[in-house]
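One structure is given below, encoded as structure tokens.
Note that this complex is displayed minus one protein chain, with the remaining chains in position.
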Amino acid sequence: MGNLQIEGLCKGWDFPVLDRLDLTVEEGEFFVVVGPSGIGKTTLLRLVAGLEAPDAGRIIVAGKDITALPPYRRRVAMTFESYALYPHMSVYRNIASPLIARKTPKAQIETRVREVAKLLQIEQLLERKPGEISGGQKQRTALGRTLISDPEIFLLDEPISHLDAKIRHELREQFHNLEALRKVATLYVTHDYSEALSLGDRVGMMGAGGLVQIGTPRELFEKPANLFVARNLGQPGMNIVETTMARENDKLSLHALAGGTLQFQLSPAQAGRLNGKNSGAISLGIRPQHIRVLVNGETARQNEQIIDGTVDVFEALGATSIVIADVGGTTLTALGLPDETLNYRQQIKLAVDTHAFHLFDSSSGRAV
Amino acid sequence: MARITLKNVNKIYPSRFGEVHAVKDFNLDVADGEFVALLGPSGCGKTSTLRMIVGLEQITSGDISFDGRRVNDLEPRERNVAMAFETYALYPNFTIAENLGFPLEVRGLDEPTRKKKIDRIAQIMRLEQILDQKPPSLSGGEQQRVSLGRALIRDPDVFILDEVMSHLDANLKFQMLLDLKVLHRELGRTMIYVTHDQMEALALADRVAVMDHALLQQAGTRNELYRTPANVFVADFIGEPPTNFFEMSIKTNGSALQLSNSDGSLTLSPPASHHTMLTERAAMNGMAKDVIAAIRPQHLSLANGIGSTSSTGSASGSADSASGSADSASSTGSNPTITAQVQINEYLGERSILTLKNGGQAFRALVPPDTATRKGETVALTYDPENLMLFDKDTKQLIA
Partner (left out) sequence: MSEKNYKLVKGLLLLFVGIWLCFTLFPLYWQIITAFKSPAETNLTVPTFWPTEWHPENFVSVFADPGNSKALLDSFIIATGNTLASLVLGTLAGYAFARFPKQAGGENMAFWILSNRMFPPVAILIPMFFLFDAMPWGTDSHLSLIILYLVFNMPLATWLMMVFFRDAPRELEEAAYLDGFTPLQAFWRVTLPLVLPGMVSVGILCWIFAWNEYLFANLFVGSAVRTFTIVIPTFTHGSQTLWNLQMAFSLIAMAPPVMLFIVLRRYMVRGLSLGVVKG
């Protein structure tokens, strides 16, 4: 047992994928790496597993440098996005595989496999072959094979992304409840931000070359360090309005660049964060759930500014609905209740929570 | 333009193991210009239904008509139906414009007419910028838009989409949903959309037809499917996060009426409008007393002041929570509550999901993202009895 330290890790093929990545995952920590597909998340896992050799940098587990060890000498367990179950072996033999590799006595293997299978609710499948079970069951089997090996590090590569919504809920619950996963350092990779927020003790957003921001789920979602992080967390994504800042009698206001009349006043606190900056381009981020559609003559709450809009698209989803409205040439997405049906081109009033604004410097993309 | 009617449609496949009844007595009326989604788990018969509408599959019995004209024996090309598939099937060495124009070229349209139609479709599908590129240089979402555009360009009466989004990732999917919505609005064509993803179906379609085990379970608008699901399957299949189900039996105590689980540790208050019917069932013997109650996670909310701030829900409080009950019937006016222990508080950004446990019963509630309850804490949840759905335990059908 121990922590996982990654120091100055570099890996590239025709172009750099990871560029001097540093990360420490503590013992017992569940660390989620989230980011768009193809950004190098899996490469990071494969480097830690020893399936790829780094171009530079070190991987240290519990104080011991394992960079040069082959995968079968590292005490690392990994699930693959494709599950990578052995098709010619029964579920039982698949799960038992790491113990067989370590020449564990038969009786002990039997006990451990039954234990793990019970935990994952796949006891009744032990005699079947992977070709005869469902996707969710395959994933549980793959998970069983990782759990049984009692490793120092867990690596999970998109373990539930390809499953149906309902099974995803079940397995997410399982990840929360599995003691084994919460005891050692775990590195979990996904492109689904809700998995990352749900599961991670800490979350790292991966962009080109490495981790762009590391923090608790709340920090990332509520205080994104830059536009990239803001854009990649949330569904529907954050509204980003390009604005210019202007000072009018002691108050700062933002004017939408798309023309039209959309403008917002900034509170003194927000203005304070700008460090005296009072002009220039600002990207204004507003999460859809901070824009409410006012119905039946509702009025604004504290901190809300009311704007007029026209409905472009209305979609009632499960527990929410999405309204895409045109506000003086700027398109804003709002999250609402699904019960009020809105029609195309309907005039509506939107209440925007001005305290929930995210302000970014347009040129650098960094939060201000 | 076409209205599609399916009347007692059956599809039976012969197989080595006997006959497979893929679609059973399917009846559905799709209005002219309507957007209908066929929704169901894999193997439910939705693809067979679709293939019969298109004409790729023979109809074993029953009739399919377009605008009242029976089309059973017409070849696919005679039905004027366009279909887009999950795979894009674009010609890689043609430009996007050539790909779009191909169905027209085959039909011998002249260059200027083709150009006009290509420009119009490109505008609707937002492809103007990429008309000169070739498919391999496009993203998955763009390729899918081209493939939809190509299917649409010859102005079909009916437009059919078969799982067109199932391999797009979440962000692209979301954008595609909007595109399709706008597309339907612009074209006003009859559209049938086949999917296994409830979110897509609900977001897009005017009406959703839910299928399972070769049978049409229910066809209705989003609100109908949400509020009055015909049976347990529909209530379970439609709902994100998944619907909570409770096995209950009706208990009467004088005039008070309650639903209670087997050991009485959990009780629920049925809606007032159902009281008479439930009293009648309770008077009957046997199975009629047993019902399955369902409530959606978004219809459960944390009761103010209870649970979220109290610290009683530590380890010692667990014995208490097992007997958690609703003081419902007595507390008239205010909504009844359920107490339960928090198992997981999942922060998801826009919202949080609480996974709760009361005795052996697990369920979920959707709460605001700033909810600060912890594992093991005991909380009280309120619900509006009108949001409770009741099903017969035996038939699994909605009662009342």
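Per-chain numbering from 1; labels A and B assigned in written order.
The rule we apply is simple: a contact is a pair of C-beta atoms (placed from the backbone, for glycine too) under 8 Å apart; a residue touches a chain by one contact, two chains touch by 3 or more.
Not measured: the values here are computed from a predicted model.
The residue from A:53, A:68 or A:101 that touches the chain not shown here is A:101.
Within the whole complex, the absent chain has one touching residue among A:76, A:91 or A:167, and that is A:76. Considering A:11, A:145 or A:358, the position touching the chain not shown turns out to be A:145 (whole complex).
For chain A, the residues in touch with the chain missing from this view are 49-51, 70-72, 74, 76-78, 80, 82-88, 97-98, 100-102, 131, 135, 145, 149, 162.
Operating definition for what follows: only the chains that are shown with their structure count from here on.
Remark: chain B residues 169-171, 174, 177-178, 181-182, 185, 196-199, 202-204, 222-223, 226, 238-242, 296-298, 343-344, 346-351, 353, 355, 364, 366 touch chain A in the complex. Touching chain B in their complex are the following residues of chain A: 37, 164-166, 169, 172-173, 176-177, 191-194, 197-198, 217-218, 221, 233-237, 287-289, 313, 315-320, 322, 324, 335, 338-339, 344.
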